[in-house]
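First up is the structure itself, then whatever we jot down about it.
Here the complex is missing one protein chain, while the rest keep their positions.
And then chain A:
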Amino acid sequence: MTLIHHDLIFQNKSFQNNESALSFLADQLANHNFVKDSFKDAVLAREKIYPTGLPTGDIEIAIPHADSEHVNTSTLGVMTLASPVEFHNMGDPTTTLKVSIIIMLAIAEPHGQVTMLQKLMSIVQDQHHLNKMLTYTSKADLYADLTDTFKDVVLN
């Protein structure tokens, strides 16, 4: 079972706010049965209490997720935005960030997917890589990049 799925990658999407962006991406994960129908509400509720925007530099990113009970199969939903939407900062919810890339985490077992999370953080901490993800002109290139980045991640 691979982690990255072509159907869960979206480029240059436009949204008015983070709720609509999160709803869209969560719906895609649910439509493909990676998560339960309850996942979307759980993600939205969680984002309000424990926001997931990360102050990573010029290109800021959000890593929304929810409890494992809402997940069927671990995966990532990846979306680049045509223009940034505001997310609150995980480390200080009183501040907001302008997020250009959303990576939605579906993790089926608590404390699991250590390798996937480490690979994810290697992207998050690499502005050059984030910039590449934003500038790919075709979805095939973005898909190839993500597939290569996460190629060592084994799902049970």
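Please note the rule applied: a contact is a pair of C-beta atoms (placed from the backbone, for glycine too) under 8 Å apart; a residue touches a chain by one contact, two chains touch by 3 or more; residues count from 1.
Rule of thumb we're sticking to: contacts and distances are computed from a predicted model.
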UniProt protein name of the chain not shown, from "PTS sugar transporter subunit IIB", "Phenylalanine--tRNA ligase alpha subunit", "Phosphoribosylformylglycinamidine synthase subunit PurL" or "Sulphur transport domain-containing protein": "PTS sugar transporter subunit IIB"
Missing-chain contacts mapped onto chain A: 46, 49-52, 54-57, 63, 65-68, 90-93, 105, 107, 110-114, 117-118, 120-121, 124-125
